[in-house]
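For this view, one protein chain was removed and the others were kept in their places.
We call the chains A and B, going by the order they appear; numbering starts again at 1 in every chain.
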Amino acid sequence: MRSRLATVALLLPAVVLVLVGFVYPYLTMLVAPAANPHPDVPGALVNAVTDPYVVDIVARTVRVAGMATVLSVAFGFPVAWAISRASARWRGALLLAVTFPLLLSTVVRSFAWIVLLGRDGLLSKALWAVGITSGPTQLLYTEFAMVLGLTQLFMPLLVLTAYSSLAGLDPTIEEAARGMGARGGAVFARVVLPLALPGTAVGAILVFAGCMTAYTTPSLLGGTRNRTLATLLYQEANTSLDWSAVSALAIIMTLLVLLVTMAMTRISAIGARR
Amino acid sequence: MNHVVELRGVGHNFGAGPVLADLDLAVDRGEFLALLGPSGCGKSTTLRVIAGYLRPAEGQVLIGGRDATRVPPQRRNIGMVFQSYALFPHLSVAENVAFGLRMRKVGKLERTRRVGEALELVGLGQLAARKPGQLSGGQQQRVALARAVVIRPDVLLLDEPLSNLDARLRIQLRSELARVQRETGLTAVLVTHDQEEALALADRMAVLRDGRIAQQGSPREVFERPRNRFVAQFLGYENVLALPDRGEVAVRPEHVRIEAADAAADPSAVSFEGVVDELTYRGTHTTATVTVPLPAGPVALRGIALSPGALAPGRAARVVLSEPAIVPLLDEPHRPVLEENPV
Partner (left out) sequence: MIRRRPVLSLLTLAAVVFLLFPIVVVVGVALSRGDVLTFPPSGLSLRWFGEALTYQPFTDSLVTSAVVAAAATVIALAVGVPATYAVHRRSPRGRRLLQTVFLSPLIVPELVLGFALFQLFLVRAGFDALAALIIGHSVLLLPYAVRVTGASLEQADPALEEAAAGLGAGPVRTFFGVTLPVIAPGIVSATILSLLTSFNNVPMSLLLTSRSVQTLPVAMLEYVQTSFTPMIAAVSTLLLLLTIGVALVTERLVGFQRVFGRSAP
């Protein structure tokens, strides 16, 4: 009896924190945000979903997140593979190089792009010098800039999850495959890739979800003309007094992330089974 | 009543079924009891019940004559040695050993003295300042022993203490364990799956099966006179068969001779004719398994083939049981029995 009571006492504060700081605020947001005397969240949801402006923004959010994810995987997976096959000395240094940026805030990490992508930035000058463009170009405040920024932000995440997966592979499996006559490329495609896929897929899902909910990078690099769900939500929360409408946006963002995560999980599970 | 530890009618269930069933056990002062049995038989569970880590669903636990069933482990005076040693990694060897004395509020001077004595007892005097991480497996085990012994417990509980050591170390530490128990005069209960260990260390031995005691007695009694099929087979009596007019008996393979079918027969010995299944070379000898047709059905018997050249799989052979080595399983029902209608 006393033991049961003690267990409850140990668990209670944490449960209270989650209820007070997470569940309750969330519930009020869904039902009656900001003590709105006439909340109409469902109505606002319908409005938002049928509003072409919002739909356009959602499309951009998914588009940009998708491209950043594809780039992260396309470049991140080979890097993870290289690290997993590197000597111990290189491996440590490379992992450190990839992990360290994750310790910095997103503002610090995205700031450099503002300098590099502006009209007088390095990239503009380089393109001009090489002849691809005929004068200074503004690369900032474009979807291109956002994709670049997000890829840089989230690629380490993918490299690390893919690396975890690859590092966990039993090297004797590859030796066995080679012993049975498979050449390098075939070993990679038929043995390594399928085994590392589940872990990498998890990484890709994390990257996608992260890109869709990111605020700093789209805000700094996309500007007001290229809003994403996150930047729209922030703007509305700050300026609009229609709390139900803001709640609706928040709900859309949450559902979108949940849906995409579940869909990707389902797809990767099917792929893994094959 | 000289019982230091007593279990009366102890029973407990773990989800799927009973893990201890109506267990009665008693350990006398200064006695070394070994609990032996296959994995899952409940021997570790029994130890944990004595220690207090498990409160049994039924029955009583008495320690030092007093009912300890509801008493938590920290208020029982037990000294337990774990299979994983469970040494506190952040404390030095001396601090580990002193832990129980600290909990008992023993003064610093006496504490230091007793810790020193305990470490000397297990032969680790010079390692007092080291941390467990810096010790070998054998050394860690000795520290665990010292830690349990220094508090002068009512009973010393050992949960497969030597299982994590390699064969050579195990034998070495086994005699250390025996010596320590003798010198301290402590009552000890050892759980092991290793027969040799139980036979070597114990004053008394109990073989457990499915939460009950299948047989208990001195090692010699139990080993030389198993009373049922389970105990016999667990102790290596591979040949269990029903002899006409004698009921179930068990014979060790070492006491069974496999000869060629045409060898001279010994009329005073019990022998059977059968067909050889296989021959296995064992270095010092060769064993043979022979299937013998008996009234109750064919039985495979294993014994030593003295002239392996004369035998071959598929060929006839004779199985000879040495009479003094035939052990009647007294607790097994006598067969054949008149078919009676179940009541």
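By our rule, contacts are C-beta pairs under 8 Å (C-beta built on N, C-alpha and C of every residue); 3 or more make two chains touch, one makes a residue touch a chain.
This one's a predicted model, so the numbers in the text were calculated from it and none came from an experiment.
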{"item": "Residue among A:L95, A:L166 or A:M264 touching the omitted chain", "value": "A:L95"}
{"item": "Sole contact to the chain not displayed, among A:L17, A:V46, A:A126 or A:A263", "value": "A:L17"}
{"item": "Listed residues B:R55, B:R70, B:H90 or B:R220, member touching the removed chain", "value": "B:H90"}
{"item": "Touch list for subunit B against the chain that is not drawn", "value": "51-53, 72-75, 78-80, 82-84, 86-90, 99-100, 103-104, 147, 151"}
{"item": "Contact footprint on subunit A, counting only the chain that is left out", "value": "3, 6-8, 10-11, 13-15, 17-18, 20-22, 24-26, 28-29, 33-35, 75-76, 78-79, 81-83, 85-87, 90, 94-109, 111-116, 118, 120-122, 152, 155-157, 159-161, 164, 206, 209-210, 212-216, 219-220, 230, 233-234, 237-238, 243, 246-247, 250, 253-254, 257-258"}
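The criterion applied here is as follows: only the chains that are shown with their structure count from here on.
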{"item": "Whole-Å gap separating subunit A and subunit B, where each centre is the average of the chain's CA atoms", "value": "58"}
